[in-house]
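Of the protein chains in this complex, all but one are displayed in their positions.
For clarity, chains are labelled A and B in written order, and residue numbers in each chain start from 1.
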Amino acid sequence: MVGMLMFGDERMGSDSKGRHDGRSNEKLRGITIKAGVQGSADGSAYIEWGKNKVMASAYGPRAPMTDEKYHDAKAKVNCTYTMAPFSVSERKRARRDRRSTEISKVLSEALQCSVRAERFPRSVIDVEVLVLDADAGTRCACLTAASVALADAGIPLYGLVSACSVGKAKGELIVDPDLEEDQKGEADMPVGVLSPSGEIVLFQMDGLMVKGEIEEALKMAYKACEEVLSLQRDSLVSRFGGQGLSVRRPAHRRYGEYRSYRMGSARVEPWKEDDTPVWDEDPEGVD
Amino acid sequence: MRMSRLNSPLIRELALSGRRLDGRGPYQMRDLSVETGVLSKGFSSSRVILGGTELIVGLNFQTSRPYPDHPGEGVMHTEVHFPGRIGERYPSERENDEAVELSRVVDRGVRHSGIIDMSSLCIIPGEKVWALYIDIQVIDHEGNIQDASNIGTVAALKTARIEDGGGTDGFKELSIGDIPISTTFAVISGALFLDPTLAEEQASDGRLTLTLDNVGSLVAAQLSGGGRLDRETLSKALEISALSNSMTRERLDL
Partner (left out) sequence: MSGEDGTRTTSGERVRPLLVLPGDRLPDSGGKLPGLSTYGDNGILFSEVVGRPRDLDNRVSVLPGRGIYSPSRGEVVLGRITDVGPAVWSVHIFCPNPATMHIRDTPWSIELGRACDFLVPGDLIYGRLISVDDLGRGVIGLKGRGFGRLSGGHLLKVDPMLIPRLVGKDGATISLLKELTGLRVLLGQNGLVWVNGDLDRTMDLVNVISGIEGMGLYDEIQERITSLLTDGRDADVRG
């Protein structure tokens, strides 16, 4: 993840849009979040964050299985982070590796802070985050989506968790590094913030950051997380029907007609936004 | 209202008169949507949505040694991946068994239909061949992973590209032969129901999958879930699957 210090010929001024994709240092990649997209989960959210594609599902609370660990006084959040084999360039053979185990743990702990766990003692809440396409910052995308999934499931929360990474490339702090920036960068700091308290519930750093940089990076992270929060909120407002209170609509998608695609051409068609099935966004019976 | 095992008695009672909870006819398929090229990492891919079931298929090629008993042929690996937890089910022995079974049925359909000429995947006989990895990731399970996987695999194969020669820059299309299409039925109260939902699968006595190629030859078959069939029902299933398959082929322009 952290490469060597790069002293390339390209020098970037701190205000220049010098990143390889044209973003300024504070700019996030394009993010879309949709809540309530999976019929088989109690709560779900799908996020596209740059090229990252993550599906988060929440289940529960439920009674623990006989061999499962639980807390006497509160609910336990179990988050499992999994990467699909085709999510990375080199086909991923082992589904559960050490990195996935570590990420699962930090995500579980972060989400645990956000859940009003005393409401359901001795119960278990399962969260699954599945990475379908990875392009750096997956754990932040996962945490962001997982938080929305919990809210979608109606699980009582203190608030939503929003996450974003701040990296360092060529000595400069950059918000939301993508894969190339992460691989060539000198540091990566993912931060997860719980609203409304503003507490940090996910905090990791890989690489090297000097004292002054950490404060600055945190400031940038908070600002980015605010933007992420507003997208999370929008996704839930759409999902629960704008102004009309509806009992949660079944997460059922409608497809107007059969789609047939000409297959067999040599070109791989990119996935166009307007080709995707339409989520049932028009709440029924709400004026 | 999410349908589940709770509704099994109702599903079974309706099945006695050939009816289904969602109002479909016994041989009616749910809405189907297939897209290709949905991943950014250079895998050939497809995304299939069949009713409420959603999955993504990713394919790629890596070089490998051939199997000793087939030195002039490429190698193929198919795997269905379920999310860790689906509804109330847990990653368990039985679930792994199901994933393995599904993978192998898709694999057989692909292999025996001749959709890919395995000998065209040979680079240096006895030493180096292309290995095709087919990964089917289930995103939402609302029944009939089998047919969705099959369609997704076929769609991804049709857009697959393989390097021209062992490792040069050029890519060429994979040469595609006969296309296998599978049809899965749930056996409920002794009757057949095509393209079952998850609740129907849970209420069923078993499932039957029949995979046919372009000319109607059977290239794979599987009876699973503990079902029992009489011969008449099996013949009926063969008949219906031939019809259903040709409809699917037409719709997807295969």
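In this text, a residue touches a chain if its C-beta (ideal position, glycine included) is under 8 Å from a C-beta of that chain, and two chains touch if they have at least 3 such contacts.
Here the structure is a predicted model, which means the values were calculated and not measured.
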>> If I consider the whole complex, including the chain that's not displayed, which of A:L111, A:A151 or A:C225 touches that chain?
In response: A:A151
>> Touch as defined at the start, partner being the missing chain; which of A:P85, A:G159 or A:G192 qualifies?
In response: A:G159
>> Looking at the full complex, which residue from A:G18, A:P61, A:P85 or A:G137 touches the chain that isn't shown here?
In response: A:P61
> What is the set of chain B residues that contact the non-displayed chain in the whole complex?
Replying inline: 1-4, 6-7, 9-10, 13-14, 17, 19, 21-23, 197, 199
> Residue-wise, where is chain A in contact with the chain that is not depicted?
Replying inline: 43, 60-63, 72, 75, 116, 119-123, 151-160, 195-196, 233, 236-237, 239-250, 252, 283-287
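FYI, only the chains that are shown with their structure count from here on.
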> Centre to centre, by mean C-alpha position, how many angstrom separate chain A and chain B?
Replying inline: 30
> In the complex of these two chains, what residues of chain B are touching chain A?
Replying inline: 1-2, 31-45, 47, 49, 52, 54, 56, 58-60, 62, 79, 81, 83-88, 90, 133, 135, 137, 139-142, 155, 158-159, 161, 171-173, 176, 198, 251-254
> Quick one: in the complex, what on chain A touches chain B?
Replying inline: 38-40, 51, 55, 57, 59, 62, 65, 80, 82, 84-89, 91, 95, 126, 128, 130, 132-133, 135, 250, 252-255, 258-266, 268-271, 275-277
